[in-house]
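The structure under discussion is supplied below as structure tokens; questions concerning it will follow.
Yeah, one chain of the complex is gone here, protein chain that is, but the others are all in their spots.
First chain written, first letter: the chains are A, B and C, and each begins at residue 1.
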Amino acid sequence: MAILTPDRIVPLVAFVLAWFATYYAIQLGKQGKIRIRRLPGLDAIEETVGRAVEMGRPIFDIIGMGSFTDIYATQTVAGLSILSYVATLCARLGAKLYAPQANPGVMPVAIELVRDAYTAEGKLEDLDVEEQLPFLSTEQFAWAGGIIGMAVRLKPAANIMIGPFWAESMMFAETFDRIGAMQVGGTARMYQIPFFAALCDYILIGEEMFAAGAYVSGDPQQIGSIASQDWYKLAALILGIIGAILATGNITIVGDLLVM
Amino acid sequence: MDYRRDIPLVITFLIGVIAVMDYYTTFTSVKDVFTIIKNWGIVLEAFALGLGAVNLFRVHGRRISQRSTDWIFSALLLFMLVLFVVVGLGTGQYEAGTQYQWIYNSFFLPIGSTMYSSLAFYMAFGAYRVLRARNLDAFLLFVTAIFVILGNTPIFPATAPQFFYIREWIFTAIVGGTYRGIRIGVGIGAVVIGIRTLIGMETGYLGRR
Amino acid sequence: MVATDPQIWIAAFLTIAATSFVFRDNFAFKISQYTFIGVAAGHALVMGVKNIRDYGWTKLAGGEVIYAVVFLLGIMLYFRFSKEYYWLYRYPIAFLVGNGVGISIRAGIHSDFTLQVAATAAPLLASDAMGTFNNLVIFIGCITALTHFVFTYEGIHKGTLGYVPKVGRWMMLMAFGASFGNTVMTRFGMYQGRILFLLREWLQIV
Partner (left out) sequence: MSVLEKLTAIPREIVIGLVVIAMIIPTLNPLGLPIMTGQMAKDWYNAVEELPAGSVVLFDIGYGSGGYPSLGPANIAVFHQFFDKELKVIIMATALEGSMMYPLIMDAVNPETRHGAVYGEDYVFLGYIAGVQTAMAGVLGDLPAIVSTDYLGTPIGQIEVLNGIRGAQDIDVVGYLTTAGGTSEGWVYQAYSAYGLPVLGGFLSMMTTSMKPYYDTGQLIGVIDGVKGAADMEYLTGYPGDAIQSSDVLSFSQTLVVIFIIVGNISYWGSRGARKEGE
């Protein structure tokens, strides 16, 4: 065919189908027909809040220094969903929450979410925005230094950091571990996952954080797009398994088809 | 139609679709249009490079005029910024001028190459405090980390080449397999978010105001 | 012998200042940090102007009048800082986002999806036992890691089948260990570059 670039038929089909799948899955999400499984990481968050109340020490929730306008925006959104969830738990159980902020664009949204959570639990009088959601800095190391200082001073019982993280992930994880805080870490910036895996008690790896964010927020768009990705992963699983079995028996049809 | 919101969404959609068509179809008219889009994209990205400087002037200018804490550092920041711009543009040679290379090699290069590499010390703290086989998860991470570090440390393969072969095997088999699974997941995730952006369901980039 | 070149002295001071953060935040570190932010923004601006000249102005001056539109769009970017006309900023950013997203996802589905799945759908048996074993580990790693990231089909995570994503998690943790080990090397290898500079060019003892 002269119209289509040769050797790219299958990617094109996959691409067009992804378009439809995304649209359709979001519609299904709006109709409430999709359920996401509850991740163990979320139970861990509940556990950490409970532990903080018992110990009479505060909780940290760090959403990272991402903005709404960069390519990590979806991670920031997931981090905010988790923050809202943590704030609800803190208000309900009576733990003191600290959520230091790094991005002036994201900060008002974070404050609004936390305030809503406290209002819904009827505990607005327990919240002091100035103290509990301070703006530290937009500069990476100044921000990291600020959080390290707060952590050493306040000795939180737990630290929940879910969002986009860069080189500061190692500093945070190391500091909170040193002061004996229980940690739940999650990011989709894969380079930083190993540090969280080494230092945190629970981790949300990559897309797990999006799923957790969608689960607690119940946003049909986020839920829908997770479903459409699942369809592709299932397709990859089926094609991979069948293809490998057939190829082992010298039938390379699946592999040949995919590179068409 | 809201020209403040809808027209940008249409622009995103059209440009994105042309980019996709350029890849999958052979229409020469699409390719010509996309060549222009790429060129414009480069120029626009270049324009965007000044945004950071303007923002810093706003933020730190305010800090200096209000004499807030650390305003002296803000002054230093703006001085360095202006210095680079004046030397870069004033000589008319941009980054190729010898004066510019002098200030780059004096100020930018040493800090830039130290800032992130100084995390080596955090790696050392982390290693002795944290890389501990405290549960199954940490144990699994610990085992491969140790073998990779041993394989990466030339003195160990020099004494016993097996250290090197173990490291190579970990990369071939364990990393090769699992990271392929992760790559498939991350790749499809990016495509779905991209599609949501093109069809106007992901509008974060438009800002919140 | 110690260096006499002021450039080396400035660079040596900033190297030590930038490192000092590992003790704690301090005055010298702040100098290096704010200098860094300033020079990075200044350099970006210089390169931006040069690119505007080379890729936009030369074309416009060469008679391609259509390039006036890009300049207009480029200036519209700066309305980002205006309260009233903020929305004008959305036009050029929409252009950049459309181009950026289109150019990466069009190939992403090809490189990350079809080609990776095609590589998985390959024979498991190799010419030797070790090769076959490696193929099996790679295959199991890829498949189990993928199942770990399936969120809307709970059945995959329950009962006997539930061991599949669990194995995926274990394999991933081992792979993260490899990544951790390599990151250790990255950081130490990089800091060595600074030590070399200090010893060789500043103190001149190597």
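Going forward, a residue touches a chain if its C-beta (ideal position, glycine included) is under 8 Å from a C-beta of that chain, and two chains touch if they have at least 3 such contacts.
Keep in mind it's a predicted model, so treat the numbers as computed, not measured.
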Shown chains touched by the chain that is not drawn here: A, B, C
Missing-chain contacts mapped onto subunit B: 23, 31, 34-35, 38-39, 41-43, 45-46, 49, 95-96, 101, 104-105, 108-113, 115-117, 120-121, 123-125, 127-134, 146, 149-150, 152-155, 157-158, 161, 164, 168, 171, 175-176, 179-180, 182-183
Sites on subunit C contacted by the missing partner chain, in the whole complex: 22-23, 43-44, 47-48, 50-51, 54-55, 58-59, 99-100, 103-104, 107-108, 110-111, 115-116, 118-119, 138, 175, 178-179, 182-186, 188-196, 199, 205-206
Residues belonging to subunit A that touch the chain removed from view: 7, 190-191
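Going forward, only the chains that are shown with their structure count from here on.
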More contacts between chains, A-C or B-C: B-C
Distance between the centres, which are taken as Cα means, of subunit C and subunit A, whole angstrom: 19
Subunit B and subunit C, separation of their C-alpha mean positions in angstrom: 4
Numbers and ranges of subunit A residues touching at least 2 other chains: 8, 11, 15, 18, 69, 141, 194-195, 197-198, 206-207, 232-233, 236
Set of subunit B residues in contact with two or more other chains: 20, 23-24, 115-116, 119, 122-123, 131, 137, 141, 145, 182, 184-186, 188, 191, 195, 205, 207
Complex interface listing, subunit C residues touching subunit B: 6-7, 10-12, 14-15, 17-19, 21-22, 30-52, 55-56, 59, 66-67, 69-71, 73-75, 77-78, 80-81, 83, 86-87, 89-109, 111-113, 116-117, 119-120, 133-134, 137-146, 148-149, 168-185, 187-188, 190-191, 193-194, 197
Subunit B-facing residues of subunit A, complex: 2-5, 8, 11-12, 15, 18-19, 22-23, 26, 68-69, 73-74, 77, 105, 108-109, 141, 167, 170-171, 173-174, 177-178, 188, 190, 194-195, 197-199, 206-207, 210, 221, 225, 228-229, 232-233, 236
Sites on subunit A touched by subunit C in the complex: 8, 10-11, 14-15, 18, 34-37, 39, 69, 139, 141-142, 145, 149, 191, 193-195, 197-198, 205-208, 211, 226-227, 230, 232-234, 236-237, 239-248, 250, 252, 254-255, 258-259
